[in-house]
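This is the structure I have questions about; it appears just below.
We show some of the complex, not the whole, and keep each chain where it was.
Chain naming follows the written order as A, B, C and D, and within any one chain the residues start at number 1.
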Amino acid sequence: EGELVIYHWFEYIPAELLEKFTAETGITVTMDTFDSNEAMLASLKAGGMGTYDVAVPTDYMVSIMAGEGLLDTIADGELANKGNIAPEWADPSFDPGRAHSIPYQWGSTSFAVNTDDYDGDINTTDLLFNPPAELSGKINMLDSQGEVLAMASIHMGIPQCSTDRDELQALNDMLQEAKTHWASFNSDTAREVLVSGDVSVGMIFDGFSAKAREDRASITYAFPTQGYVVWMDSVVLLNDAPNRDSAIAFMDFMLEPENIAAVSNYARYGLGVTGAEEYLDPELATLPESNPPETAGEGSFIAVCDEQTQAVYDQIWTNLKN
Amino acid sequence: MAGGAASGGSAASDTYKEARHWLLMPSWLVLGFFVFAPVCVMVIYSFLTKEFRGGVIWEPTLAAYDQFFFDRGLFGDSDPTLQWTYIEIFWRSIWQAGLATIMSLLIGFPTAYFIATRPDGTRALWVFLITIPYWVNLLIRTVSMKFLLRDEGPMNDALLNIGLIGEPLQIINTNLAVQLGLFYSYLPFMVLPIYASIERYNFTMSEAAADLYATKFTTLRRIVLPAVKPGVIAGCILVFVPSLGAFLAPDLLGGAKNFMIGSLIEEQFKGNAGNWPFGAAASMILLSMVLVLLLIFAQQQRRAGAAT
Amino acid sequence: MNDTVEIAVDVRDAIKRYGDFTALQKISLGIRDNEFFTLLGPSGCGKTTLLRMIAGFEDVTEGGIYLFGDEIKTLPPHKRPVNTVFQNYALFPHMTVLENVGFGLEMKGSSRKDAAKRAGEMLDLVQLSQFAKRKPAQLSGGQQQRVALARALAPSPKVLLLDEPLSALDLKLRKAMQIELKHIQRETGITFIFVTHDQEEALTMSDRIAVMSAGELQQLGAPRDIYEHPRNMFVADFIGDTNLLEVSVDKITDGRAQCHIGGGHELICDAVDGVSVGASVHLSVRPERLVLSDQASDGNSLKGTVTENIYIGTDISTMLDLEGGPKITVRTSNTERGNKRLIEPGSPAFVNMEAGAARLLVD
Amino acid sequence: MSVNTDVKTYTGFRAMTLVCMFILYAPLIVVTAYSFNASESITTWGGWSLRWYVDVFSGPESAKFQQAAVNSFSIAIIAATTATAIATAAATAIVRGGKYRLRTPSLGLITLPIMVPEIVLAVATLIFFNSIGFTRGYMTILVAHIAFCIPFAYLPIQARMQGIEDTFEHAAMDLYATKAQAFRRILFPLMMPGIISGFLLAFIVSLDDFIITNFVKGAGVETLPTAIFGSVKQGLKPNIMAISTMLLSLSVVMVTISYFVSKWDNTK
């Protein structure tokens, strides 16, 4: 009995799973979708609060939302399956102690290379920011400030929320230079441009890269030695949730290994629950996109900067896009 | 043709004078409530302090406008100079939208004219033919367009095969692609209003012009165009104004390397920046610009029309 | 101006169909250079259609049209040295009167200033100078028509097509414009092809007249010829008022036919080719060629009763019922002498007729 | 005829129209072709298959897309109809209402929705709806669509109306038609091409809207664009192409039927 309203990414949950949830709990589910974390935040801040019970933001957005006071706290013992959370995801930086969220899916953001077009070493961020002549003009970037600037900071070896003026100025200059080699900024067709051969290098999420590889075998996901971006989407409990009980029930449901594995099988990302291996598509374990090589640098979340610092990054982004 | 050449059909006609307020009432209500009031909210927002990551703080400030017009350097503490960034973005958008409008007009006008001169029974069919493609979502159309135009896409293949070109045309991610995309997004908005105007045009006027030694082109320019001007103006407004704020075609086809007004504003609400007052201010500046353009235009119209 | 008669517009076996409606049926006409040529015919007979084909707005379904010897079927209207005064004026609503009139000149390459100057002169001609700056919608019907006329005259075409150009003008102005048009035509030597439904206008102004009916040419000739020697009943009836009486021919002697009409009235008139004794034909006699009297004359004289006198300004029309049935109209000029001859309705009267006044018609 | 002497027609215009049609339809050929693609990607051809059509009716998302299609069309039809009616009334007041002070402001108000960037309108509308306590849902989408469709319907109608002389209404009123009758029997039929144009523009604008819809729609209420935009993030799948192709076919069938119906009616 009851209802549940989920604010979710587009196309990110198998419909059967929701049906299963309804069958098990009798709770009818309504799902609303968003296409970016920021759009979700904007919509919630413009008055969406009180409509939804749970949302599925990405790591940095979880901490932003918490900071904005949009998240309700999950009391101790409220979640029956809290223990299923894998230890490495139990106390993440973006939500210490999992006070507001449970893990949903995780993956990485880096770039993929069409190895038919380029046979050199692909595991370096130089391919994006300082490409060899043959790749110049054949690069697609995600049209997303967070991912691009994080990747650029990793490339330069500077912290993501640097306040060092010289570092920031250098970052700005580096991007201006790098942009001359880029063909486009595109998120919507990040995968298509690689498959079609329009570009030879393209920033992409690991899961999308895996799908692109199915269409074009030469597409190889890179794990740069300098490092790359990792992300985790989490289910958060929203303040003013109209159906708070249903929300808790849903979270418990998603912590069942079998259920969250169904999401992974569908979306081809990693999960953050123990004991799910037996339900997972075996292929997932061997995906090159989710198995970084030895040489791979460190994966890091997108950092959340303070207001003043963020203003500088915004300015760098605006400069880049002009 | 029934009726004299020019009998009274002036814009100052007042057949429905008594009913005018009643006739306007629905649009006042709907637009006043669901467009004007929200826009007022935005006007207010543009004068408020931004809240970090979206939203506003109810403290009046001119910061948003200051940000638009003054450049204070990367770190916000240099001496203010005139901010060119946004002006350039605006100028670029106007330029692109303008070119797209001209392109739409150049292809749309002949199309509208052609349709309007079809026999009675087939005109409606042509009108539908123009709009049918728009039953398919803009995003899909644009992606398909992109697919067609790709360096290795069917269009280049075909052109290479018939030997018209030796190298694939690089169209995608260029300004031309943006204009093409805008053109493709809004073509019917040009064709239909012009069609509706030409359909009512009295072709005896063209005959009279031809009779007086006007070539067909001159007839088109001096007689047909002035007569169907309301339709042309409507078409141009419907293509130009939405093109100004468009972002899908520029993003997908143009590569999104440079902000257009639409994407800039969008970014303030849906992007990292989350600077609502600035987004509101930029919108209001855009809005006033368009209004001023339209007013200047209307003024000129009136002056041209009032010559007695 | 030329010694030899050149043909300006030659229409050869032209047919025009709108769908399955035939508007013109094999018309052939040669319009001479410098001629004032008039097309006359009932509403809907195809006059406008013919003009439009000459101007190039309507294609010729069959047959050909030649302008000074050249086939012009494929010549676009703007290349034909022909201007038109349209029946519905077709003034450009967005241009002032002056701009309308100057348009053709500008198109022929005059500077805007020269065009305006000459346009001003043309406006003087049609007495509309003070309206130069108005838009056509601010003019009365007659004023619009005069603008149309000025506009067509301005570029001095070789052939001017005028589709009822004076129909909206009052008598006074029409008379003045008639004289002006005739003047212009003579001075410039422009060939005028004129459509009118005013027979007096046609007779006064034309060098030659073509009478049309239902898409067919009925008669082509000089005004006097057409008025006095109509070739058939249609022409006789159409041009001017006429009394058409059914007659039987009794005897033909020395080019004179002796006949009788219903009611037994005897008449003598000139015989014409194709009329034979015993034939039942029509006799046409103009009302003004009849004389009303209270006494029979020596020659043809018909007895009847006056039914009505209608006052029409210059003249008075008297309707009579002849003995035995036929009706006849007599026209008497409205002068003291004429008025003396008038007879009150209801009174008996004689209608006297000279032998030369009546004409026998074969069809 | 080798030379075009008809003053009504222009030789190049037919060609231009065909070019125009080609540009409009070429991307749709891609759409249609790839709806029959066995592969998952629009960029690689995997052979012919009807699987995506099957997917539309029985796939995991079929219910969602079907509901979205129903929502989209019902909203587009209602919104376009209402907007066209409102726009027709407004055009009458503005073109046939004489000169008055509210004329220019009204014109400004009517064109306001196209002058404000969509995202601004979206956020503003959402804020506004919230402040007046409107719950988001089907109705909020509908109302927003009606509002922003008005200028698209209005401009062609106004343009058309300006070309109609008022003599016709005068003649009708002279023949005892009330103003309403003169409108319905004379002005309205004469305006028809403008009204149809306006309706069609409003219709496709509503059918295509994403940004505003995405903001003002209630939870779980999807329209085709909001459903489709989501799918694109994963790469445009041929099932979207299949849906689009079916929509195209539907519109073609409808147009064909209406064409023949009107033809049949004419020859009666």
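By definition in this document, a residue touches a chain if its C-beta (ideal position, glycine included) is under 8 Å from a C-beta of that chain, and two chains touch if they have at least 3 such contacts.
It should be emphasised that the depicted structure is a prediction, and the values quoted were computed from it without experimental measurement.
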Labelled copy-number formula for the complete complex in this structure file: A x1, B x1, C x2, D x1
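As a working rule, only the chains that are shown with their structure count from here on.
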Furthest chain, CA centroid comparison against chain C: A
Distance between the centres, which are taken as Cα means, of chain B and chain A, whole angstrom: 36
Distance between the centres, which are taken as Cα means, of chain D and chain B, whole angstrom: 16
Residues of chain B whose C-beta touches two or more other chains: 3, 7-10, 139, 143, 147, 207, 209-210, 216, 219, 227, 269-270
Chain A, residues touching no fewer than two other chains: 39, 42, 46, 188-189, 192, 196
Overall pattern in which the protein chains touch one another (line/ring/star/complete/other): other
Inter-chain touch pairs (all): A-B, A-D, B-C, B-D, C-D
Of all residues in chain C, those that touch chain B in their complex: 55-57, 76-78, 82-84, 86, 88-94, 96, 103-104, 107-108, 133-138, 141, 144, 151-152, 155
Chain D partner contacts - residues on chain C that touch it in the complex: 56-57, 59, 73-77
Chain D - residues contacting chain B, complex: 7-10, 12-14, 16-17, 19-21, 23-28, 30-31, 42-43, 85-87, 89-90, 92-100, 102, 104, 106, 108-125, 127-128, 131, 143-144, 146-148, 150-152, 155-160, 162-170, 173, 179, 182-183, 190, 193-194, 196-198, 200-201, 203-204, 207-208, 210, 224-225, 228-229, 232, 236, 240-241, 244, 247-248, 250-252, 255, 258-259, 262-263, 266
